[in-house]
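I have placed the structure first, in the form of structure tokens, so that the comments after it can refer back to it.
One protein chain is absent from this view; the other protein chains keep their places.
Let's turn to chain A:
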């Protein structure tokens, strides 16, 4: 049935069984995206683009026409409510937070909510992209509205069945409660509710009535994970899909010139071998046998696209591409600083992997995908099928950190399946993933602050970065929302992303931030916090040095120049809880930093043991976070903990060395992502009380922690770090190419 606030579920995939399921597809009132002013801001610094409309809001704006179709809820006769969520869960905890929204609105125990990940739904247009810390911001309204409408229908069904006014009914524990106190379980009402016609306007509960949302909850999938029952892409059985690996070129984007597979074909378990655009695919009965045969192939290669380039040349290109400052250092005191950041692998634990079954007239794909619609379009084009013939299933991923915005394994698996005419289960090796996977782009930073008479007059930041690839649908989103973008002129996508994600949170007078990109034909991609980890990290180091130059304590200085009381509150929280300024033994020091993005803000205070400057360890961290409205504080704390560990890793030791067209790092024994021994034994995270709507949380934790760690290192050693990671030797024997 169709009514004002509801439309029927489109018949995609399995037919909906009306008799058994009540399925709502609620067209919620059109989301209105406010373009807030900056009432809180004191004037000295004009609002920056990200303060007017940030990337997360751009994604919401692009998704607005389809927001009403976003949340598909079904109430089963067993009382289980299932939300089919058009987003990707990769560890960030959105399925748990979304289940909480459903449970809250339906007055249902959390354990009765299931969340599945929706297949690619092209009708959602731009509203199926998981990125920009945007999920809870974009689904907070639509999911609650869908659940509220479901509740209204269940109430109406109970009212009709029992001949009472809806106003005399309530809901509790998954049941409608009759006036005499008898509960009628939702499962007993769902069928009748599905038959109702009419309009069921329903408003979600006001936040003041939330009993579950805002309370700490454990992940809904935790038990499956700790018992080994949780199924990732490679754990699935698709009939006929056998283990598949690819022999890859010795340099990025190299291609096959010739293959001698005579020996490999005779090896035990080998089922098929074939050349694809990215290398030579080997299918076998087990992955072990596939990898053994892969290694036995004799392949010659054509050149790649950056064969002549190593870190040295790339750094020189970046330095040359850094735009000049506008403000000359005349008549005022000034501070100039420069920083370099290395490439960083996303390195999720689950390597790129995908299952593909491509037939003459159709294809089916399974993979962890954050932009499945673009994946569907691209795969369809690559294998010569209409988009409607390509079904793309989104599986929960073993980590992402931005990596699964791209679908490299899915498209490759489809190409292999087509070429070898058989279903395949493709796994990238760890070395494939580090050397031929994507990476955070290396960047060079030049900063200048001028000051006089105790005031900061100007602040300029010039970022030169290797081009970050956004060809996962973001370009289309920015084009579609161009009229609303808070940036003038014909900026590139990258500059738009930069300006709508990074902002200086301080009143530093005239502030200008500019990005210039160096296009290199290599595999890059957004890495948790995109530009902010490097850009804001560098700025927070400069802030400490500027404070020192102006004779101020780093905390007192930040307090003075932060724009809002809300920002100062998180800083004050870590200062108090972390006992800022306490005496520390020689070689130890505290460091502090602040960051604000996507309507959230955080401060981080760390203590570092740098008695051996070549072997430092962050020994304690205190973090305060204000996300406007925390849905699941326990999940939020997990995100901040993850951001901290990312910052420890990338600031101190983890990066990629590019050598003649290929990263040298080939595994975790080379790429030094933090282990237990590198992380603090004492971490305290404080979630500030809810004050408004949810802000972004997934990437928020990285930039402030980068700044705090670098500042602590500088204070402990007396050496201000200028190149990240700080400790970055090639301390391993690289694997053969």
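Assume contacts are C-beta pairs under 8 Å (C-beta built on N, C-alpha and C of every residue); 3 or more make two chains touch, one makes a residue touch a chain; residues count from 1.
Throughout what follows, contacts and distances are computed from a predicted model.
Per its UniProt record, the hidden chain corresponds to "Isoquinoline 1-oxidoreductase, alpha subunit" from the list "Xanthine dehydrogenase family protein molybdopterin-binding subunit", "Branched-chain amino acid ABC transporter, permease protein", "Transcriptional regulator PadR-like family protein" or "Isoquinoline 1-oxidoreductase, alpha subunit".
Looking at A:204, A:243 or A:721, the residue that reaches the missing chain in the full complex is A:243.
Note that of A:110, A:291 or A:584, the residue touching the chain absent from this view is A:291.
Only one residue from A:50, A:101, A:264 or A:347 touches the chain missing from this view: A:347. In the complete complex, the hidden chain is touched by one of A:642, A:694 or A:721, namely A:642.
Screening A:334, A:430 or A:573 against the full complex identifies A:430 as the residue touching the chain left out.
Among A:49, A:63 or A:91, only A:91 touches the chain left out of the display. Listed for chain A, the residues touching the missing chain in the whole complex are 90-93, 218-219, 221-232, 234-235, 237, 243, 268-269, 285-289, 291, 347-351, 397-401, 427, 429-430, 634, 638, 641-646, 648-649, 667-669, 673-677, 679-681, 683.
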